[in-house]
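All protein chains but one are shown at their positions in the complex.
Order of writing sets the chain letters: A, B, C and D. Residues in each chain are counted from 1.
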Amino acid sequence: MTRFIEFALAGLAQGFVYALVALGFVIIYKATEVINFAQGGLLTLGVYLVYNFTSGQSVPFPLAVVMSMIVTAGVALLFERLVLRRMLGNPVFAQVMVTIGLLFILQNLVIAIWGAEPLNLGDPWGISTISIGEVIIEVRDLWTAALAIGVLVVFFLFFRFSKLGLAMRATAVDQEAALAQGMSSRQVYMAAWGIAGATAAIAGVGVAAGATGVSPSVEFVALLAFPAIILGGIDSPLGAVIGGLIIGVTQSLTAGYQNELFPWLWAGFDDVMPFIVMVLVLLVRPYGLFGTPEIKRV
Amino acid sequence: MSDTSTPDTTSPAASADALLVVDGIGLRFGGVQAITDVTFSVNRGELFAVIGPNGAGKTSIFNCINGVYRPQQGSIRLDGVEIVGMHSRETAEMGVARTFQNLGLFGNLDIVDNLMLGRHHLMKTGFLSGAVWWGRAKREEIANRAKVEEIIDLLELGNFRRKPVGMLPYGIQKRIELGRCLAMEPRLLLLDEPVAGMNLEETEDMARYIIEVRSNLDMTMIMVEHDMHVVMDLADRVMAVDFGVRLATGTPEEVQQDQRVIDAYLGKAS
Amino acid sequence: MNTSMTATNNAPGTDADVVLSAQGVEVVYRDVLLGLRGVSLEVKRGSIVAVLGSNGSGKTTLLRALTGLLDVHRGKVTKGSMQFEGQPLERRDPASIVRAGMAQVMEGRRIFPALTVDENLRTGAYTVRSKAQIRENYDRVLSLFPVLVDRRTSTAGYLSGGEQQMVAIGRALMSSPTLLLLDEPSLGLAPLIVEQIAGIVREVNAQGTSVVLVEQNATMALSLADHGYVLENGRVVKDGPGAELLADKDIQEFYLGVGDAGRKSFRDVKTYRRRKRWSS
Amino acid sequence: MARQSPYLITNYGKDLRLFGSSWKRAGLLLLAALFVVLPLQLDDFWLSLLATVGVYAIGAVGLNLLTGYAGQVSLGHAFFFGVGAYCAAWFGGGNAVGTRDEILFLDLPMIVWLPLAGLIGAALGALVGPVALRLSGQYLAIVSIGLLFVGDWILLGWVSATNGSQGLRIAAEPSIGPVNFSDLNIFGSAFSPEQGEFWFVWTLVALVALLAKNIVRSRPGRALQAIRDRDVAAEIIGVNPARAKIGVFALSSGIAAVAGGIYGMIVVRTITPEIFTGFGGLVTSITFIAIIIVGGISTISGAIVGSLVVVTLRQVTSRFVDLLPFLKQTPNDDGLMLVGQFNLIVFGLLIIIFLLAEPLGLIALWRRVTTYFKAWPFSY
Partner (left out) sequence: MRSNRGRAIVGIALALSLVVAACGRSEESSGGESSGGGNANAGNPPAGVPGFDGTTISLGVLTPQTGLAATIGDPLTAGNQLYFDRVNAAGGIAGKYKVQLVPKDTEYRAEKAVQEYAATKDSVAMYVQILGTAIQEAILVEQETDEILSGPATLDAEWVRNPLLMPIGAPYQIQAINGLDYAIRELDAANSTVCAMTKDDLYGQAGLGGLEYAAEQAGIAIAAKQTFRQGDQDYTAQIGALSSAGCEIVWLTSLPTETIPMMTGASTQGFAPTWIANSPAWTSLLGAGELGPYLAENFLLMSEGPQWGDTSVPGMAQMLEDIKAYAPDQTANVYFAFGYAQAWAAAQVLEKAVALGDLSQAGIVSAASQITELTFGGLVGDYTYGPAADRNPPRASSVFAVDPTSTATGFLVGVEINQTSQAASEYQIP
């Protein structure tokens, strides 16, 4: 039983990381219906900036995170302003491709500036743990969970009660009609990218804190988070978090019990399992657990 | 449940000449009852109109006939064959064609391709023979192309032949959609608001095409339409529905006089 | 409640009787397609102006030009000038135009189907800063459309066509506009609902909002309108008081049928009636 | 006798010709001439690069059928590409790198194994197709990434067939009967492998493009486009969406497998899982998507033009950037960044610039130019 709890907790910890990453995808998709492949790149940039502020400038960690959020949000905004805005009204996949272009740029820019060697993020949590009875939990995992839930709550309040949040939802449904209400799509898109950029920086902290360290490989987490996003419903912040947790736990339990339960399976089934869960869910609910189905009228 | 207040000319069993018999269909979505016990029949060569307020279930009736929805109760027989439970593409093969309220054209394709698609179920070429092209696929293409050109001729669409239909004016698109239905060589044609959004001139054009199609091809049609002039002029019989229930069936004049229809739909005028 | 609104509407001084004017507006789409070829029109304060025309005559383009939505469709105003409340409209973004007091109900209603009725209405008040003002407009809209009171929390996409049209008009009224633009409000609606909508337009106008009504349904539009314009091929080919246009022979022939009584049956229109052009 | 104008079309058969106008025929002849002449003029580097371009073009034509014509975006294309490559080793001959395990290799002639690879790819595609039926747009795109991870798991796990991460060497040769394109001998003059392989690959490109074009202009291709534009309406007029979607999935996967077979045989000759699956596979899939988007979605020629641009660009920029003084060659040099890093940044920038300039792809640009000149001097 303790083993099960250990696996489940490890899975939850990883799940919250996925959730944080997924939230960044969700907000851009919600506003622009584009899956932002550059999210991983923004995340990488965000982490390196945190590293940069804590190590080079020796700024206190929380402040460094905030500064990184601002700069990363700025980069995202700039990209929206300079590139994506001009792509509006073009096929969605041309827009997605443009974000892939940005991913190439960010990835290599980061390596060019900071090198490919892993570095230490400089977070205060390190590998310290607290134990509750038999169970040992890493402090950084608790913080990741807190950050993920915090971002989720902020998103919820934002979409439900703020004017900009309403504008974002309206623009997502019908851009021209939203414009006709005096909602500026530019503002909405910039806001979405800005928020996604800031979220990416936070997510980066979740990924690279502790002993993991800062390296260009943090961007892969963004790709691993894909099943979480889809499973939860691509436009639902709550779905992103729950999807992330489901994927994290599934993965961890599969890895933990594969040898006992399915010894005949080839190793590494835990990489495949998230996609199987995702496909099964999608076959029942084609728009994920919490996603909005398109209203199709004949 | 039969309707006693209005003269009922559509006792399902009555007319031996009926092409389509809709018998007591009921349709629910979740908790919402969209159609309740609707019965009517359409005779061969007849133009049957369905009128009623928005959300009254007119389009849902169409969707039941051509297999988009499956009614939970009742039966629909086309030429005596039960079609409830068939996929829409199977009803298409059975000879049911329809136009759409908001246009169902393939916007990136030209007129010829849209019309050729109408003949999809009449053709056979698959991926393999299509890839090879020379031989059967080409012969079939040419033979069906000839039929399509006849329709293009009939509906005077020749001028726009090779333009993506999405770029053509609305009135023309409506006409192309009618043409695509004709290309299907249907036995029963369902027209969903064929003149909605048209001005008088375009409406007259469409009305003329509907009349011509009827007389030239002897087509049986059901039409949902709000334009009462068109309904009154063209329809042989009219059925009025509201909240998924049939209010009245009869000749246009009879229905127009019906107090329940006036209350629910027509209002004081007309 | 209503008096306060009319009072503010009439406040601006000099050119107060003309709300909207356009002079020789030309619109080009994608650098090649001419949408409008020099359209001029004027809306007097408190009046209802009808714009008639067939599909593709440029009615919707005109509205887009006025409301700043041409960008979305890759269109540009290339010639002419437009003024709203004495201020030029060219190169202004939609938001500032809405804020200035021009709201529109788009063709096909274009409500936000995934949002609730309530949220749809709130989107209409996006440009309004004062909370109290929003409250007031909201009450006014609900009193205008009592049907919506019970449906405030329903998802708008599941409403009937008539109710959706009401949401769309209500949404536009949430910014307390001085000028309301309506694009084909009768499209696809049952005759009974069309009558209701006409009544609402009349009432909104009576409360002090000027209205531009773009319609195919000429009977309805001209019976409401103080003044009408007929658009054909991107040009104004005829204009005059509503009643005058209703009586016009050409209008009758091409938009109304020849009066209800003497109307020919479609069955009798055997030969294609050659389109008569006012312009050559 | 008066000559008939080539613009007068007298029957539908003529109207259906692919190269109906004399301009098009001239273009075709020009291409044919290039086909013959290029290998005689270019050096081996360019020829092998163009062979790579050709291989990607074949795969992209297949993906364009799926994505462009049927509107189904797949990021799993690399998986089927890999299936073909492994088939090339299994059925066309090869050996396991490191010879740790005994793997059975068949030595079938190319005329047998290449179509077989296509069939296996198509069969796997048909298996995956039903999932695609339920999903649309970006959902499908993401789900298809799952294929890359499943592929990774299989290729690394099924060691007795794939030799795991060590990979396989492919011994198969591009030969048809006595003619071996890698060792071409015509009328006594010998050609280099690169020359022969160029001819071989581009013959296949032309063949696959022709087959794809035929499908697109006949009944099944129209059905795909109908489903893409309006799936409900398509079904109501009698198109079977399941058959069309599964069919096109199989077809595009089959073509990808053929491309993969040639890729393994001619481009890399040693195959390991990471090009086809996992994150590396994603890069390969993205390359295919980039090709059809840059070239022009839903055009057959766009896939070829796109491949020419995307595949060549990375090479050309990497050659060109060597000349820039602010770049460093090795890590401890002075300079802004390493050449390779700059090259990929430029690649990312070029994708963005291309799409900003013409989001509908180069073919759309080409069409705009040609219609402009056709309509000249009228501006619209």
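To be clear about the criterion, a contact is a pair of C-beta atoms (placed from the backbone, for glycine too) under 8 Å apart; a residue touches a chain by one contact, two chains touch by 3 or more.
Note that this is a predicted model, so its numbers are computed, not measured.
Considering the complete complex, which visible chains touch the unshown chain?
Missing chain, whole complex, touching shown chains: A, D.
Tell me which of D:Met110, D:Ala132 or D:Leu338 is the one touching the absent chain.
Considering the complete complex, D:Leu338 is the one touching the chain left out.
Just checking the interface: what residues of chain D touch the absent partner chain?
Touching the missing chain: residues 5-6, 21-23, 25-26, 29-30, 33-34, 36-37, 40-41, 44-45, 48-49, 52, 97-98, 100, 156, 164-167, 169, 189-192, 263, 267-272, 274-275, 278, 280, 283, 314-315, 318-319, 329-333, 338-341, 343-344.
Which parts of chain A face the unshown chain closely enough to count as touching?
3, 6-7, 10-11, 14, 107-108, 111, 115-120, 126-127, 129, 136, 138, 210-213, 215-217, 220, 251-252, 255-259, 267-268, 270-271
Basically, only the chains that are shown with their structure count from here on.
If you average the Cα atoms of chain B and of chain C to get two centres, how far apart are those centres in Å?
Distance between chain centres, rounded to whole Å: 32 Å.
Just the number, please: Cα centre separation of chain A and chain B in whole Å.
Going by mean C-alpha positions, chain A sits 48 Å from chain B.
On chain C, where are the residues touching two or more other chains?
Not one residue in chain C touches at least two other chains.
Residues touching two or more other chains, restricted to chain B: which are they?
Residues 68, 100 of chain B touch two or more partner chains.
Going by the contact rule at the top, pick out the chain C residues touching chain A in the complex.
Result: residues 67-69, 72, 74, 93-99, 103-104, 106, 110-115, 119, 122-124, 126-127, 157, 171, 175 of chain C touch chain A.
Using the touch definition from the top, list the residues of chain A that touch chain C in their complex.
So the residues of chain A in touch with chain C come to 89, 163, 166-167, 169-170, 173-184, 292, 295.
What part of chain D is in contact with chain A in the complex they form?
For chain D paired with chain A, touching residues are 67, 73, 131, 134-139, 141-143, 145-146, 149-150, 152-154, 156-158, 232, 236, 279, 282, 286, 289-290, 293-294, 297, 336-338, 341-342, 344-345, 347-352, 355-356, 359-360.
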